[in-house]
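Here's the structure, in structure tokens; my notes come after.
Missing here is one protein chain; the remaining ones are kept as they sit in the complex.
Chain IDs A, B and C follow the sequence of writing; residue 1 opens each chain.
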Amino acid sequence: MIKAAVVGGSGFIGGELARLLSRHPKISLEAITSRQLAGQKVADTHPFLRGYIDLTFSESITGHGLDVVFLATPHGASMKLVPEIASSGAKVIDLSGDYRLKDPQVYKEWYGHEHTDLENLGRAVYGLNELYWDEIAEADFVSNPGCYPTCSTLGLAPLFANGLVEGGVFIDAKSGTSGAGAELTKATHHPMCGASVNPYKVGRHRHSPEIAQTLTLLQGHPAEVVFTPHLIPVVRGMLCTMYLKLNDDLTKQDLLEMYAEFFRRKRFVRMTEVPWMQAVIGSNHCEIGLDVVGNRNVVVMSAIDNLVKGGAGQAVQNCNAVFGWPEETGLDFPGLGV
Amino acid sequence: MIKAAVVGGSGFIGGELARLLSRHPKISLEAITSRQLAGQKVADTHPFLRGYIDLTFSESITGHGLDVVFLATPHGASMKLVPEIASSGAKVIDLSGDYRLKDPQVYKEWYGHEHTDLENLGRAVYGLNELYWDEIAEADFVSNPGCYPTCSTLGLAPLFANGLVEGGVFIDAKSGTSGAGAELTKATHHPMCGASVNPYKVGRHRHSPEIAQTLTLLQGHPAEVVFTPHLIPVVRGMLCTMYLKLNDDLTKQDLLEMYAEFFRRKRFVRMTEVPWMQAVIGSNHCEIGLDVVGNRNVVVMSAIDNLVKGGAGQAVQNCNAVFGWPEETGLDFPGLGV
Amino acid sequence: MIKAAVVGGSGFIGGELARLLSRHPKISLEAITSRQLAGQKVADTHPFLRGYIDLTFSESITGHGLDVVFLATPHGASMKLVPEIASSGAKVIDLSGDYRLKDPQVYKEWYGHEHTDLENLGRAVYGLNELYWDEIAEADFVSNPGCYPTCSTLGLAPLFANGLVEGGVFIDAKSGTSGAGAELTKATHHPMCGASVNPYKVGRHRHSPEIAQTLTLLQGHPAEVVFTPHLIPVVRGMLCTMYLKLNDDLTKQDLLEMYAEFFRRKRFVRMTEVPWMQAVIGSNHCEIGLDVVGNRNVVVMSAIDNLVKGGAGQAVQNCNAVFGWPEETGLDFPGLGV
Partner (left out) sequence: MIKAAVVGGSGFIGGELARLLSRHPKISLEAITSRQLAGQKVADTHPFLRGYIDLTFSESITGHGLDVVFLATPHGASMKLVPEIASSGAKVIDLSGDYRLKDPQVYKEWYGHEHTDLENLGRAVYGLNELYWDEIAEADFVSNPGCYPTCSTLGLAPLFANGLVEGGVFIDAKSGTSGAGAELTKATHHPMCGASVNPYKVGRHRHSPEIAQTLTLLQGHPAEVVFTPHLIPVVRGMLCTMYLKLNDDLTKQDLLEMYAEFFRRKRFVRMTEVPWMQAVIGSNHCEIGLDVVGNRNVVVMSAIDNLVKGGAGQAVQNCNAVFGWPEETGLDFPGLGV
């Protein structure tokens, strides 16, 4: 058993990490930190963990001889913590936005402050697991992707990697409210969102440049991304419906074969006629479907559990890569369906 | 047209009052106050009112020559405002909890502070419209009931008024989240309540003594009330399922006839086999159904729109009584159904 | 008072028509038909109408001396009924899909059978009220648009009418389940859709050619439409998020001014920063917002109540046009908000 800790365990992603790590056959969860809740039982904040996690929140992670540290801290906080943790010899998997954007100018533009840890920014491997397993397997510092970038990029990667996209892509994303986090906001106040689908941050969400960065790398020239997130009245789950033009005459069958090849042997990506969000809830799976409509228009649909494949689950999957275990270790269970 | 104002118009009940009053054929809404939002457009806070309410929030209601003032202020605030408003000659309809409990000791026990306006407390008429129309018609100060007391007392009144209840009553109440108000709370954070039914304040909700007070008056001796509210994942709507023992052998048919008689000519109470919450949403109606189960056990079900009949709608209905108009004036529309 | 009837009143649109017509100050609802439910109380099927509609379902509408007939019948059924009703002298407003597509070949392609009433197809006026008021005012036969075409076309019309669109448009539509009708289906079985957002009929929905037809007319050359409907876990409400490229450098401010001009004096269209679906629920309003993102990309968002503006409400609005009344007659109330 390797020793792990979660830094910043009071939020939803922190709780989900604890939930998954508590069942991981090769990881022992030694500590969960929270400055505000230090000294309190973790299971008081995350009552679903009673009987599974007996830890109290601690202030720091020192003294545990950790092999891996998961950072579930807010952006801005992560980059203050990473240098010291990384120098301790522990592997680091950061779930914040701090190390996702490779260009510090772009980071500053979208996050509103300077990046203060360029050294680790340079060596961070972007943990979109299905695309970068080999690099992640060699890494000791992984930057875990955002939920929207995970869902949308998986759905789009085969098309961009094969250079098939004419112009840009329009991403219409629908997320359950758990994606917005534990902080109370008007947008997630039930009376404001419980009977509605609410767009927000149209064209201004920080996940836009993250998606564009990966698609650009995949196709080898700048990818134009128009990204519109919406909150939907479910707690968990995410669906991205994506629209683009092909630069060639390809049939649905052509594309399905290309996708099958692209995701060959990838345990967590399932091609399907139309994704059913409920089929992936509680699991690390991603369901992808697509259609060709009219003249070279492609609609791609991709569904994940935003807290699992879109967060804690992919972090565990990346940890599995880092330590050389099969990708499904500790994640080998289906979604709920109904 | 008489002149009306809403004091404390930033919350959900304030917005709903404005919505209803904007369509009332005999009332002109002259002012809506909010200390915090003074100077801002009412329709910026309540965007569904664009095109219907062109007012800006004002700081005070003086200078309008008002005929009636609706107080949608929090408890504690109302009793500081009522003396002056009442002395101005305007009729007052208070939607807070300040004047509902007749005994100032009971008020203090449940609201945590002394009552400071005993004079108006003494003369306030409890505005459970179907029960007290005649008194309300004579009043110039009405204390509008809480949402839970409206829903549950309407369902129980015929049984208690006819002295048929053996022992007390158990009230299992389910409310949409709009009943909890506009203030952000963990209980109404969508991720915490959006896929759940959550009991809260078991036996400790301030509406318990309010319900007991009316039932006690109806049956002429102390009524024991056990009241458990739950938040359900809908924005609007309330259902109370209520359980009690009869002290006599009566059939369902006997009870249905008694209810029909009790609510004769009451426009907004509908007897039905089983209430359908959606049938009353957006309307001032109350649907009531009941069954006799086994040995003298009665199950009564009562459904309302918590913001209309459970708040702003009943306030308008009470205003109609005060001014001698038909009860349905400005409220004569059906619920949404689907 | 003019005399009206609803043919095919057992479904959700039929119930909603009855709900609205029961409150219309200039219309007397004389009959509601349903072959299957003939002889039964309308309010038994639509319990929210108890106290408002005392009719029983009838088999036919003959003998009432009707001024206007609303057809809420399925496609295929309407075109069998229209010739006789139209010849009776009554105005006709058809809410089915039978008379929306002007080209009988296109109709056959999408609806799967020949059109059998070419005469009335030729003279039917397409009732997208905000666009064609003048034509509707002259008509005695109106074909009421589908819910998705209403919501999306209103959001797109100013751009297409001004010839500003480069290429086609991607329409990502989210509809409450009431839009799918009263018939039981697996897609609307709560356990399959209640915690999900489910795309369906991707690129194959019958509303696609209807949207394309109007946009084509507006811009004067063929409009390419890619349309993906989704079911969302709300009962009422619809949001369309739409993506396209401008063929010119225009700012958000430019577009907002164009929209304001286009919808000048249109009571039911409200421009807003971001539409809030709940703000229009229960009302005939449409909220539209837009943004320009990156290089000439436009995101337009449009929200309606699918049963009101997307169905029965617009039918009443069209009836108002036909009879020369103000458009808001019988529809002059705001949405629910919370």
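By definition in this document, contacts are C-beta pairs under 8 Å (C-beta built on N, C-alpha and C of every residue); 3 or more make two chains touch, one makes a residue touch a chain.
Everything quoted here is computed from the prediction, not taken from an experiment.
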For the chain left off this view, which of A:Pro47, A:Gly65 or A:Pro326 is in contact with it?
-> A:Pro47
Which of these, A:Leu255, A:Ala279, A:Val298 or A:Cys319, touches the one chain of the complex that we don't see?
-> A:Ala279
Determine which one of B:Asp172, B:Glu210 or B:Glu327 touches the chain that has been left out.
-> B:Asp172
Among C:Ala31, C:Cys193 or C:Leu218, which one is in touch with the chain left out?
-> C:Cys193
Name every residue on chain C in touch with the hidden partner chain.
-> 12, 176-178, 180, 182, 184-186, 188-191, 193-195, 233-236
Note that chain B touches the absent chain at residues 167-168, 170, 172, 174, 191-192, 195-200, 202-203, 224, 226, 228, 230, 232-237, 239, 241, 243, 245, 274-278, 281, 289, 291-295, 297, 299, 301, 338
Where does chain A touch the missing chain, residue by residue?
-> 12, 15-16, 19, 22-23, 46-52, 178, 195, 235-236, 267, 270, 272, 276, 278-283, 285, 307, 332-338
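Methods note: only the chains that are shown with their structure count from here on.
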Taking each chain's centre as the mean of its Cα atoms, which chain lies farthest from chain B?
-> A
Between chain B and chain C, what is the gap in Å from one C-alpha centre to the other?
-> 36
Among the residues of chain B, which are close enough to touch at least two other chains?
-> 12, 178, 195, 235-236
